[in-house]
Structure formats: structure tokens, C-alpha cells
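Only one protein chain is missing from this complex, and each of the others stays in its spot.
All chains are identified by letter, namely A and B, in their written order; residue positions are counted from 1 within each chain.
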Amino acid sequence: MSIELLTLLFFGTLLLFLVLGLPLSFVLGGVSVVFLYFTWGPESFYMVAAQTWDAMNKFILVAIPLFIFMAMLLERSGAAADLYEMMYVWFGPLRGGLAIGTVAICAIFSAMCGISGAAVVSMGTIALPSMLQRNYDKLMAVGCINSGGGWGILIPPSVIMILYALIAGESVGKLFAAGILPGFMLFVLVSLYIGIRCYFQPHMGPPIPKEERGDWGRKFRSVRAVLLPMLIVFMVLGSIVFGIATPTEAAGIGVLGAIISGLFYRQLNLPLLKEASLRTFRLTGMIMWILFGAYCFTAAYHGMGAAHLIEDLMQYVPGGPWGTIIFIQIIIFFLAMVLDPAGIMMICIPIFLPVVTAYGFDPIWFGILFIVNMEIGYMTPPFGFNLFYMKGVVPPSISMMDIYRSVIPFTIVELVGLILLMIFPQIVLFLPNLFFN
Amino acid sequence: MRAINAILGFVDALNDHLGRILSYAVLLMFLLVLSEVIRRYIFNAPTVWGQELTQLTFGVYVILSGGHILRWGGHVNVDILYTKFSTRTKALVDIITSVLFFLFCGMLLIYGGSLALDSMSYWEHSISAWGPPLWPFKLMIPTAAVLLLLQGIAKLIRDIITLTTGVDASSQELVKKETA
Partner (left out) sequence: QDVITWRCPAHFPAASSSFKDSVQFVSALIKERTNGRFIIEPYAAGSLIPGPEVFNAVKRGMVPIGMTSSAYDMARVPILNVVAGLPLNFAAEWEGVYFHQWMGFEQLVKDDMLKNHGLLFFSDRIYTTELSLKKPVRSMDDFKGLKLRSSGIMQKYLTSIGAAATMIPGGDIYAGLASGMLDGAHWGAVQGSSSMKFYEINKYHLKPALNVAATDIWVINKNAFDKLPADIQEILTRTLEEHFWRRTNQYQYLEELELAKVQKEHDVTVLTIPPAEFSKMQAAAIKIWDEVAALSPDCAKAVEMIKEFNRSMGRLP
């Protein structure tokens, strides 16, 4: 059977079982087993165990429970609620102000954390209840977190950028520098969208009622709430910048900050630690079991000949440099639905990069496009890991369909951002050229 | 029926308690990471075991979570069509789709078991400078598969009861009742 047909069957089966309501992790794992049996044979099942053991041994993933635990502590100790109260008092008069504040926090979180799953889950825990409580439309609230939560791989540090740098033979420092302005641009674009949308449709992000607007005294008192989260940000970023901890270990510094913050709030007690631990355990497990399934799926797809498929597809590239770039991005977009980022890189970059550089494009610029593409892939229906991570933290009143609908406008905004990056490569290349030439 | 309920209750309780105990491991990981940073940065004396012990703890923590999360309905799915189904249809669909679940868990049990046995055949130690035994950690893969399978079988039995009697016996209902 040709790899094209196999691919259709493989993804079709996946879609069918997903729609029938089987959890994503078991769909990914189960479909892999079935296809491995028919295309390779039972001796290949060892892959399931080997990939699982490998996933248990990836040190970068240790940051997931630590960051989630940090978020849980902040939420339970009241620090998160106070932070939102502050934002409400200051930015409340602006329609959509809280959502813009949320994406700002997402951007800061992304600078602390190099993987995206942790950000979506953490921000979903911290930001969602605060926005819903203030009558923000659920689609606006969920959508902005899903969008901002994906920036972890674009704004440095980023595990994916390091991987790309190694595969592409590019400088890690240059890639990190290259991600800063595009990250900031996406933040501006998303904020503009929220601001404009809420200006015309105030029910999406209602402003603070006139009678609730505090005097300057209340405003300045509320600013205190920023101090503890700022302390945490400085501790985490400082520990990375000053060589105290690796980016992975910095997550542990974040937990320390959250504990200090909890002590200030006099909320840190055993029941709180117990509950935060339990919720962290369940959310981390949810993410990791999806990854167990995804690693199997990626490996099975490799074994079926995914690289041949990509090579075959490259023969259909419409002519010209831009036709190629766009065609490549469409392929990445589809692969980003179900494969883990590292898997996509391993399949695609060795094939795409020579083609792209032959046309004279800058590999650093292409790397950033690639990463923004993956980010978009992870938040677009029907599959997209971030959608599922989000589903794991939303209250029962928000369905998967709500999550799907919520990301549509944000996807369009990020696509606009992507197009801007293609038209104006300087947004990507300005900082790396400034720092490294 | 009472015997069945007792068994279902036992499986629920097993995964529930195990998960609650394991959940504290996040504190352990935090302390390990923090102490390693302090030892290296302040005392210039990193340990040979800090990072690896954190990693091993993480492995156990995440692999054994599968059954606990299934018991609490925490493995996320696409509920677009699913929520429109009647209770009985849901049960029927779940019974059908569970084939993939059992295939995945089954392979994890058999081949994870084989991976662990292999490791036990020479009492495998890590190749790191610290060199702790690895086999107990590899053994966690089949153990996790058993816990997950037990919970999956419990769910299957509940689905069959729901399908035949029309009364919702799913653990989601149970979760609702317990948290109410």
C-alpha cells in the first residue's frame, strides 16, 4: 500500500475514534498499534514500550509538573486572584482589558518556560476563573489563553529552538534572539484584536462598571498584588540569566517563589499543599499520557515511511520560492495536528531545509516561521495538543466545541502575524543581526 | 451484582489512593531540583545523583498516573458528538472504542513487561556516575499498564451494565456523586 493511502487511513482512523469520544492518548496509542501490526508486524510493538520509557526519561519534561504546581500554588494562595483584581482596577475601564492583561502574562510566562503544554494548563488555571467571574465571554477567555499559552516555544528560552538549531546547524543564540520580536509582535496583534473586538462587542470583555471603579487609593493599594508575581518572574528569569539554574531547573525556582508568595498571604497550609499536589498530578499525568501516545504515533508514522511521503510531496511543490515556502508551511500545519514538535522536526527539517536555503532564504527566518506554524497547528481544530490541554482545565460548562470555536479568530490573527513575518523578514532578523554581526 | 460492585469499588479505591500518595512526589521533585541548584551554585559541589533521582521520580510519577486519571475521567477526549448521545449509546460506543484502549494498554503490558524482565535479567544499573538500579523503574511500565487495564476493565463492566440495564453506572456519574 502506498504511503499516501496509508496516511489517509492512519489519520482517518484517528479522526473517527476521536469523534467517537475515546480519549486522545488511547486513540494515538491504539491506532499506532493497529497500523504497526499491518505495516510492520508484531515485532515492532517493542516500540510502544521503548518510546514510553524514553518519555519517562526526558529531563525537560520535569518542568511541566513544577510549572503547573507553581500555578496551582499561586491560584490557591490568592496571589492570582489579587493580580487579576489589580488588573481589573487599572485596566478594567478598557474593554477587554483583562484579556489583554492575560496575554501579557502569557508572554511573560513564555519567557520563563520553554515548553508549551505547561503554559496552557497553568494560565488556564490562573486566568480563566478570574475572567469568567468578571463576565468575560467564555470564547474570548479560552481563546486568548490558548493563543498566548502557545508562545512558550517562540519566546526564548525554547526547547524547540534548541532542537531546530542542532538539526539545522544554526546558532542557538541567534534563534533565541530571532524569536523575541515575532513574539512581541504576536502579543501586539492579539492585544489589538482583543481591544478592537471588545470595543465593538463589549459583552465579549465587559469593562468594569462605573460604580465599581475605585478611587486612586484603591488603585495604588492594589498594586501591591504585582510585587509577589514580579518577584517570581525575577527569580525564575534571574536564575537563568545569571547562571544559577538551567531553564529546566528554573521551574523549581518558580515553585520556591510561589511558596514564598503563599507564606506572605498566610495561606500556605497542609490542605492547600495537598490539593495543589493532587491537581498538579492529574494535569501532568493528562499531558504526559497524551505525549506517550503521541511519541508512539510519531514513531509508527516514521516506520511506515513518513519521510518518503514528505519527499514525494516535495515533487508537487509549485514553482518559485514563495510557492515552496507556502507549500511547506501547509504540510507543517497538517503534521502539527497530531505529531509532537520534535517528531515533526526530525521528519521535515532535513528534507525542507536544503530546499529552502537553495532558494536563498535565511535558515533562522525559516526556523521562526516553522515554529509559528507549529504553534498555530497546536491550537487549530480538530486536533492540536494545546486544545486538549485546555480541555483538561476548563470547567464542565465549557465544551470541546466551545474551545474549537474560541481559537478561530485567534488563529486568523496569528496567520496575519505569520504573513507579516514572511513579508517583513526584518522582524525576525533584526535582533540576531544586531547582536551577532 | 454485589460482588461485581465490590470489585469495581476496590479498583477505584486502589487507583484513587495510589494517586493521592504519588501526588506528593511533586514536592520531592521540587526539593531535589532546589537542593541541586543550591549545592552547585553556592557550594560548587553538584551531586552525581540529584538530576537522575529527579528524573526517575518523574518517570514513576507520570507513568503510574494513568489509572488514577482514568478513574477520575481526566483523560481528555473530543466530546462534540459524544455529548449528544444518550446514556445507552454512550455506553455502546465506549464498548466499541475500548478496543483501541485495550490494544494500547495490552502492548504496554506485554512489551513493557518484556522490557522490564530483560532489565531484571542482569539487574540493570544506570550507566551514570551514580549508577542506581534501573530495573525497579522499568518495572513501573507493566505495573502502570496493569493499573490502567484494571480501571479500563472496570469501565467496560460499567458500560455493559449501563447498556443492559439503561441505568448510568459510569464512573463519571460516580465522580459527580462523590464530589457533590
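Quick notes on this one:
Throughout what follows, a residue touches a chain if its C-beta (ideal position, glycine included) is under 8 Å from a C-beta of that chain, and two chains touch if they have at least 3 such contacts.
For clarity, every value in this text was computed on a predicted model and none was experimentally measured.
Checked against the full complex, the one of A:192, A:241, A:330 or A:358 touching the unshown chain is A:241.
Only one residue in the set A:25, A:44 or A:146 touches the chain that does not appear here, and it is A:44.
Although one chain is hidden here, its contacts on chain A can still be listed: residues 43-44, 46-47, 50-51, 53-54, 58-60, 157, 159, 162-163, 165-169, 171-173, 240-248, 298-299, 302-303, 342-343, 346-347, 349-350. Summarising the interface, chain B meets the missing chain with residues 40-41, 44-46, 48, 51-52, 114-115, 118, 122, 124-129, 131, 134.
Methods note: only the chains that are shown with their structure count from here on.
Chain A and chain B have centres, each the mean of its CA atoms, that are 24 Å apart. Interface residues of chain B, counted against chain A in their complex, comprise 19-20, 22-27, 29-30, 33-34, 36-37, 41, 51, 54-55, 58-59, 61-63, 65-66, 68-69, 72, 74-83, 85, 90, 93-94, 96-101, 103-105, 107-108, 110-112, 114-115, 137-138, 141.
Within the complex formed with chain B, the chain A residues making contact are 17-27, 29-34, 45-46, 48-50, 52-53, 55-57, 59, 61-62, 65-66, 69, 239, 243-245, 249, 251-253, 255-256, 273-274, 277-278, 280-282, 284-286, 288-290, 293, 296, 382, 388-389, 391-392, 399-401, 404.
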